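Here's the structure we're looking at; comments come further down.
Only one protein chain is missing; all other protein chains are in place.
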């Protein structure tokens, strides 16, 4: 079940970085929904590579071709399949990596799991490229959620330790999220974004990489969504988001900071606002006991620095079992955080829609 | 599917804090396994309340009665069901909470989800008490893992900001984990543990509460366990651990700290040790791309301060929709972190065994 | 996942014929539902043994004790667990069967699967006794379906070749089904039932056994329930019903007879009746392409003759691998068909409710 996300909205992703194509089958979309392809491609462009100086120069059309599931532009109840052709692949870059695993990549793990049969070219099925079909599915789910009055959006909370100004977790609005989503560099405070970009470029010059944190919000959910114990919102959202390459941590509301707070500080007092039960603060991040509270969902996602760096690294030749060194050439992002933003939004949108339908 | 964890080892937990009994059905245990009941009860005692000054005075036998699945003390391939009677319940404590949700508890969420039909007594199905059957199942899985050469164990990494000395994530041994597990207060450095206990008692005196972080290790896994994308180790482990009440964040290896590291610092160089491929450091926490690397698994779990505090709090009367205040009486832990340690070990053990079988 | 039926209404059955208890955990029942225990026990009594001359003399209370999931007699959203104590077990009857598999029982299969660790006493987890908790769960689901205007009921269509008069599959009414369900021997035509009973008693006198066919109807479903392809009504209903011991075949509508019909004879012409689209005949059994048509669901279930017979049979000693003979003593039904009727109704009711919720 490795490549499938969701139960009713079921998203199955296929492909490898250098296979003929990658794509996605989406089951369970409500019949009669008309995907807005312009919006969809604009959303996918936020993830696409080669758009600016701090992302890999690999350029791709990333134009999804829908080959089933529509009649006259509207969903018909049958699974929707979209295919994205792979092009501009340089498989020869990877020849020499066959037996030389790159540190902190999945290479060695895949080699062990698949007995050396795994596709090493471009990271194979572990490539970040597989997030393109994820974003396609996410774009559709976001459009359906929007029709239901639910907005999902994320900001880059920090890169290389440079912090953005967080939105107010108790009062974040769809409008604020839309503004951030429209920016080429999705932060709240553009000056903070400038500092992040400087750090990324500095790492690039050093042939190194940097990581960061993404904060994702979901606004508009009614209280009562989710299940207790093992199939609640936290369980489902974290399981989805850990499917994005490079994610190393997930937290809700105050998250790890909650561990250093006292209960009197962390607890969120209730109050009524316009006849609805709200909390004054939102340390609980909109979820308690697996179930939505009606407050905005707030989730933090830690993204590691890109594993592919130009600096020489120590590794092992799996054929000879001798220590060796490796210098990765190819084309790589010094920071994947900006491109990971729509991926996180997609994983969240798919999961929420799956739980809502 | 809310109360079920796992696919092949399938653990279904039932009961409410004040129902006649709580319990668990475990499907998929290998036939011929003999649960060591002494070990099982000793493990469950680590979670049980009423053992010392910083946990709730509610005392329970917590003695699981196995009513199916065994023949002459060994599993027979049929589901094993264990029942734990509830006793020493004081339901009247909860009468007045019927319409007055406690801040940062699941009360309001459950009230919305179940249209006011939810069991409010002792938190109902959201009670930490439901972790008793989880620990019963965990104890059995830990015993089976041990027979397979795999050790799961956790330390309290910090409480109220007081840090323990972490074990070396790249070299942690089963012996070290056994030493910590044998302590009444499971830390590496007992002096650090003393400071944590002081903070807990200080919070108790203030009628307040504190949180903390648990670090869980799994040693002995071969490389290659797990699946790419949505059903990897991170996805499955995080989904399991978020089933424990009070957990607000989960991370692997360097976790959120990875977000501030450069790739050259975060990447783990490979080397051969005794003919096996290892990494010198373990910032990846034993998992990459959803698949085990053969290095120890290292997972951090953030636990919030106990929501039940003796200080007066602002809330809302759901019947009248008027703002009001609430002072929680009952009996509550000023810190649930120590009792959550075997719960985390259980969730991890069940999930690993499920993925191994 | 062997002992779990359903996805949203999830029924997990545990126990062995001679374990301390058997029981069931039901997840997903709507909150606020009040099980009618009198009705429930009356329904379960239809399955219970020892009621008349053609069923095993083993007598049991079969009184389910609900140990979780209710508050003041109503469901609260937490899993409902019911336990039925085993009593009147004679385990010594089974000592000698340990290595001597009974023909056409699961003994040999279980011995191979569980490496000889399986519980042989009374058939262990393969015992028909495990249908008692199935019927408990079925009784609850039938009550909820009834509140939704849906009636599930079955008739014995034939035993030992003696046919009952079938109800009109296109026009069967809830009232007709209620009349049959109220009979001690659930047939449409009591004279036919008399002949069936004669055949059962004749087989009993011969220390032999007979089988039969059960026809189950579901009335009141709207068109549109179900999914295409692999999770439609036929897939789900057949998978559920094959969980009942002794079932060897399942068909819908005209079933195997359809194989000998021409399309012009088998196709059901549409017509409007009171503004609803109906079919004049119901050879499709209320389901096409996995989806309900709004016509009554009609499903036939073939039940084999009881495997336990008093006549000497050829078998093999699994220890010595020598051919031997076996005469089964114990207490056994010469025909399980009458007791299987509420089991089929239960499997259907649970599955329909699961798909409706």
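Note that the chains take the letters A, B and C in the order they are written out, and that residue 1 is the start of every chain.
Just so it is clear, a contact is a pair of C-beta atoms (placed from the backbone, for glycine too) under 8 Å apart; a residue touches a chain by one contact, two chains touch by 3 or more.
Owing to the predicted nature of the structure, the values given are computational and were not obtained by experimental measurement.
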Study note, to complete from the structure: Checked against the full complex, the residue among C:139, C:309 or C:349 that touches the missing chain is C:309
Point to revise | Which residue of C:32, C:174, C:220 or C:290 touches the chain not shown here | key: C:290
Study note, to complete from the structure: For chain C, residues touching the missing partner are 1-5, 13, 101, 103-106, 108-110, 112-113, 125-126, 130, 158, 160-161, 203, 206, 208-213, 222-232, 234-236, 238-240, 242-243, 245, 247-256, 258-272, 275, 277, 279-280, 283-285, 288-294, 300, 302-309, 311, 313-316, 318, 321-323
Point to revise | Residues from chain A at the interface with the omitted partner, ascending | key: 1-4, 7, 10, 12-16, 19-23, 25, 27-28, 31-32, 66-71, 74-81, 83, 110, 113-115, 117-119, 121, 124-125
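Convention: only the chains that are shown with their structure count from here on.
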**Study point:** Rounded Å distance between chain A and chain C, as computed from the means of their C-alpha atoms
**Key:** 47
Review point. Which residues belonging to chain B are in contact with no fewer than two other chains?
Key: 1-4, 13, 110, 113, 125
